[in-house]
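Removed: one protein chain of the complex. Kept in place: all other protein chains.
Each chain gets a letter, A, B and C, in the order it is written, and its residues are counted from 1.
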């Protein structure tokens, strides 16, 4: 994996730390600032030494102090959250726009933002799937921004760092997708997984992953002391996973469950090795693959990730167990759905795009 | 307290067990069947040997099997839940209507129901306050059903059993109100509380007490791992408490808090005794007052109620602690907001109205 | 399935309702009364019309009122909980002993209890595995009660009703085991599962399943807002599952997870059909298999069990989803680990043993 190697085209497009420094800092706008991912983004950006939060936007009836939406931001120096007026976001004022908006909103505004010279990290799914026809099926709208879609880079820093560095538009991966893709990439890319035997991904997520809009299914007493599976054989993040892992749909099952906790995803993934390996060999494969990934932690034999190890962090943790008699492998991954699964990964992408150390503000 | 004594007028109005038995059972309708109190009512009524659930009504777009609203009712023999059409509820078909509807709905339909010869237990607040002018301030509507209001009996079985037996319309108390009224009634009625020194009620409730409509404040991640106080100096249940306890507003403080649990209210109540008493004397006062109350449990010295002791029960538990040096008394009460605080108390009222043992289906 | 048919040998061993009635009721002892399963047993037995709780035993320093261990039992008429003195349990006083004790304790006392003419329902694992050699590996003790083990009947009423009716010793299944066995039995017994393709069982349990002894891993802040997998490729309940389903270890994976809730197990089970079937056919298979099982609820197409539907009930719920293109089937089962997964199933077994309706006190 040569993901730290910079290419010529990357350098051309990237403002280096020195350039940014000359102008002070990266000036960012956050759209969707009142949602959970928006709030987490703001909190991370406040800790970032080379960033200034210049604009906060949200779909609200009238401007409001952002601490009203996120009480933990009380007392921080932040702009008032404004109604979303993407037309007045200009490169003269802002270098980078984070979109933590509904998919369709992102789809609609990205082309104009790029046209005006802004760089964009889109936390929605609007630019994640290379096949534009997939949007009608999975997201319920027809994708009309084909040029932006073609240009978009899938923002998985451990897999695509070089392209992210040079990107104008980064499609930040879904939280479930990150949980599965990073857990399987070393195995699948090495050809160690028995694809024909099938891969089963059983994922469990905290409720903040479903966003901040109240609904019957997310009403407190309906989630608390409960667990339910949903979207069987039919979750939106599956095409992302298949695309990133180059896997076929027929041998891949993904089932999400709603946990009665606020933050965190734990995925338990079942597969069979294509050939006999020891657990030491499998762990070594993962360690090697992620040797340069500061936000990935590969566990020792006998240790397994749990949600508390990653909640409110930006780490992706992965542990492994093998039944040598049958070559069945269980991969357990954990991340914070708002951290490495959304805002943390978005900031990591920003760090690559602007030439900062990848983990700045994230560890 | 002679609350079990039946009076002549009570007997006249009450269908006895034998009479009901002759017709089979008490036939009840539950309006507001899809809410939490409605669901709890149905579950209790299913366990009742002398009741048949004849009709289920709710404000829903179209009729639905009630198990879709309350998954725990799956497989029970119950009528389909219909849209609320109070006009066709008639005494020929139904003996008693439970209203677990919004206050204003109850206000609007009760007079006609009574007129048609139905008896009503109203779980809303629409007929709790004797002063009709209070409704504008506390509930935001003008009360126009003065005759029904005058007739309504406050449904606190431990305090008003005789009137409840004869009532056509019972106003079922609020959950917080029950939590405070039963905790203070023995002391206040005996004149043992120092009213001038003030009474402070600090109450904590699970989220089902706020009902089943989704809202920002009841969205899972906003309640979980959180606690907040609300309605300071201004909660709707205060006038009920003052009315039942015959206390003045100026020396009475009630503060509710939202707990990250589904069910249960624990109230911690602070007051000063008007004269020196031992804890044994105070406990004896409570035991005597509640000697005939099968759903009240007075704790021994050194024992205190907690929510798990009452959750999913219909009991009201109360424990006491005294600082003899200063005559400060702490009363701790616990109940389930959907049980003794709503549906359980409603069934208890029904039992009195129809001459069954008070605790039938409740213990 | 002819499990309701009584056989001659069953009738010989069973005291009928009439016989029991002649003596009043079934007199039961509960050993391990202070644990969670013990508390649930007591609560269920109190609701049972033909049972008297005669003795409560626990490994405690001195006798204590059982309400001190289970606050929700406050005020119930129950014997004081005594120190376990199995020697003085005699058939003159007790008809049936429920053992909710550690495995080794059950192993040690059962032969003598049987010898004294008592019938036993053992909630521990001590008599579940037919191969006595398995105990050293899975439970850490050598099994020396071979005769009792040979006699013991695995207490899965939906699979073994006839044998349970005549049994003196019933080995009550584990909670996880029940969750998997009943979810797979219809498919496996019909030969519809592709055994070679493997079966993956991903189970999630509330914390009461781990018992009442405090430990680092069950300390509140370590479980709350967390999720962890454990016992990968190595859970004690696996041999029970394989034995009951007649499956081989190499194609069967079971992974338990600890949920931050009190009660309930949801299992998500992945397998491939051996031949193409429609979802309607699969659901029909389940409905047929469980046609006479009053505590099993098979869900309609499009509906799935969740934990709230079964928590604090004695039901086993099962729902199904099929990917027709690939014949991948997902079975989702839910039960309460203390209800159908422990005490509820134990009472169901008692009902069969004493000739009561199977669901008495359980619905």
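Keep in mind that, in the parts below, a residue touches a chain if its C-beta (ideal position, glycine included) is under 8 Å from a C-beta of that chain, and two chains touch if they have at least 3 such contacts.
Predicted model, so just to flag it, every value in this text is computed and none were measured.
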Which residue of B:97, B:152, B:307 or B:352 touches the chain not shown here: B:307
Listed residues C:47, C:219 or C:287, member touching the removed chain: C:219
Omitted-chain contact residue, chosen from B:123, B:167 or B:261: B:261
Among B:134, B:200 or B:363, residue touching the chain not depicted: B:200
Residues from chain B at the interface with the omitted partner, ascending: 197-198, 200, 202, 204, 222, 224-230, 232-233, 250-251, 253, 255, 257, 259-264, 266, 268, 270, 272, 304, 306-308, 311, 321, 323, 325-326, 328, 330, 332
Residue numbers in chain C that touch the chain omitted from display: 36, 206-208, 212-216, 218-225, 260-262
Touching residues on chain A - with respect to the absent chain: 71-72, 74-75, 225, 297, 306, 308-313, 315, 317
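Going forward, only the chains that are shown with their structure count from here on.
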Innermost chain, where centres are averages of C-alpha coordinates: C
Top chain pair, ranked by number of contacting C-beta pairs: A-C
Interface residue overlap between copies chain A and chain B, same or different (over half shared): same
Between chain A and chain C, centroid-to-centroid distance (C-alpha), Å: 42
Chain B-chain C separation of Cα centroids, rounded to whole Å: 37
Shared interface positions of chain C, touching two or more other chains: 225, 306, 308, 311
